[in-house]
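Quick notes on the structure that follows.
One protein chain is absent from this view; the other protein chains keep their places.
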Amino acid sequence: MYQLLFFVFAGAAVGFAINLLLQRHPIHSALSLIGVMASLASLYLMLGAEFIAAAQIIVYAGAIMVLFVFVIMLLNAGEEERTQRSRFAKYLGLPLILLLVTSMAAVIYRQVPQDAMVRFGDFPGRTADIGRRLFLNYLLPFEVVSIVILVAIIGTVVLARKDSETEGPGKAVVSEK
Amino acid sequence: MPAEYIPIVIFLVLATLFPVVTLLAAKLVRPSSPYAAKLRPYECGIEPESDSRGRYTVRFYIIAILFVIFDVETIFLFPWAVQFKTLGVFGLIEMLIFLGILVVAYIWVYAKGALEWV
Partner (left out) sequence: MSPLMVLFALAKIVVILLVLLTVVAYAVWFERKLLAHMQCRWGPTRVGPHGLLQPLADAIKLLTKEDLTPSEVFPLVYLLAPFLSLVTALLAFAVIPFGPETRVGGMDLFQIADLDIGVLFILSVSSMGVYGIALAGWSSNSKYSLLGGLRSSAQMISYELAIGLSIIGVLLLTGSLSLRAIVENQAGAYWGFLPRWNIIPQFAGFVCFLVAAIAETNRLPFDLPEAETELVAGYHTEYSSMKFGMFFMAEYANMVTASCLATLLFFGGWHGPVFGPAILQALLPLLWFSLKVLFFLFLYVWIRATLPRFRYDQLMAFGWKFLVPLALGNLVVTSLVLAIRWS
């Protein structure tokens, strides 16, 4: 049962990811990416990591993807233009990807000890466990996060300041095309 | 997947089926006689001047970035709030440092005028 569900969601994630690359219009790619995030959240849920799954939906599918969709809505990003594919990419692209994937798989396979398998449903991912681990074992990374967020906020303000200089107050919401 | 999610999946399926069935049922009874003028986007009765998908103000984008940033901050508050009793004063001080840095950032954003709409 769990194996079956795992392959359903993993297959959905990979399928959405491939669809993301194939779609020509950015909105369809963005929707596929939301699909990838949702499938990943389902996989986390199957492991028993409920909080991580909810955080995945709220932060990735709910917040970061809103940003993507906003860009598409605001900029009127049109159909993607395809260039004439280079011969190099055409003949070497697929073999190189296969090489990359197999080497990654080999490394991961060697790194993971055989007896320490994660079982479905008994991952210590309840909100309370996360809270205890985050605030006792991983204190420094947590505080560093606030610095990272601070840097991001500074970046936002820089963007906002440039905007107010060029536009000035009182400008209509819809700008001229 | 923990067993308590099975009813949620059933609920999701039923909630999706409801609009599908309604739309299909409506398809059987409703009229359909479209013509070009009827299908034109609404613009108070006149011919639409241009394609509606133009370029709009970047303010919305900045709101979205600020939302992403503060949303990440909020998500850290949830496990802390749940474990508040066990973590005690130590956890409180940790969180106050975390929030302190962000409140400084918030005040700075406020002072710089990034929250002004126009």
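Every chain is named by a letter (A and B) in the order it is written, and numbering of its residues begins at 1.
What we mean here is this: a contact is a pair of C-beta atoms (placed from the backbone, for glycine too) under 8 Å apart; a residue touches a chain by one contact, two chains touch by 3 or more.
Note that the structure is predicted; figures quoted are calculated from it, not measured.
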Displayed chains that the missing one touches are A, B
Contacts of chain B with the absent chain, listed as residue ranges: 3-8, 10-12, 14-16, 18-19, 22-23, 25-27, 29-34, 36, 38-44, 48, 51-53, 56, 60, 63-64, 66-67, 70-71, 74, 77-78, 81-85, 88-89, 92, 95-96, 99, 103, 106, 110, 115-118
The missing chain sits against chain A at residues 25, 27-28, 31, 34, 50-51, 54-55, 57-58, 61-63, 65-66, 69-70, 72-74, 126-127, 173-174
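Assume only the chains that are shown with their structure count from here on.
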Averaged-CA centre spacing for the pair chain B and chain A, given as whole angstrom: 16
Chain A contacts chain B in the complex at 2, 5, 42, 45-46, 48, 50-51, 55, 58-59, 62-64, 66-67, 70-71, 73-76, 120-121, 127-128, 130-132, 134-136, 139, 142-143, 145-147, 149-150, 152-154, 156-157, 159-161, 163-164, 167, 169-171, 173-175, 177
Could you list, by residue number, the parts of chain B that touch chain A in their complex? 1-2, 5, 50, 53-62, 64-69, 71-73, 75-76, 78-80, 82-83, 86-87, 90-91, 94-95, 97-98, 101-102, 104-106, 108-109, 112-114, 116, 118
